[in-house]
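All protein chains of the complex are present and in place, except for one that has been dropped.
Up next, chain A:
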């Protein structure tokens, strides 16, 4: 295996690098590449959406993700930021009934949408059945990924009911089954570093059988 590329940073190196990248971009332009125009000043836009049944109107920088709009602008901090790149699932919420990674979606793209977060699924006094099942089956340890896991789990049972197949579905022509293997595959977009996976799958299977 080749050795790692040296990343020693010196002031001279940075200056030389700057001069070189300027020269390189000229070469690239000569080949017909379009130079990207410089970024415009920060732009704001109004967004109206319904979150957990409540109408909200926000004025946000276009760069604000749905996740940051929920956490920083609406103070709904139940939804968590893990990787911020769609790899961990901690930010999972439901939009118009479908689970998505709220970190990979812009708030301005959700004008008119209905968003459900963990705060909208249940309350401490009146838990959602999935929250109840997670408690009963010990589906968490530190709890950081749990809001995303629960939003995802609720949506998974709905997807199975609606006949959405998965990578482990054997027969595409018969009714989708809520098996343990199906739960594991369908929940692979939600990472739990405490490793509560088996208990999460059991909590989901219990609820699937009951409903």
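The working rule: a residue touches a chain if its C-beta (ideal position, glycine included) is under 8 Å from a C-beta of that chain, and two chains touch if they have at least 3 such contacts; residues count from 1.
Throughout what follows, contacts and distances are computed from a predicted model.
Comparing "Xanthine dehydrogenase family protein subunit M", "Tryptophan synthase alpha chain", "Energy-coupling factor transport system ATP-binding protein" or "ABC transporter permease" against the UniProt entry of the hidden chain yields the protein name "Xanthine dehydrogenase family protein subunit M". Although one chain is not drawn, the whole complex shows that of A:79, A:105, A:131 or A:146 it is A:105 that touches it. On the side of chain A, touch with the chain left out of the figure occurs at residues 1-2, 5, 7, 21, 24-25, 27-28, 31, 33-34, 36-43, 45, 61-63, 65, 84-86, 89, 92, 98-101, 104-106, 108-109, 111, 152, 155-156, 159, 162-167, 169, 172-173, 184-190.
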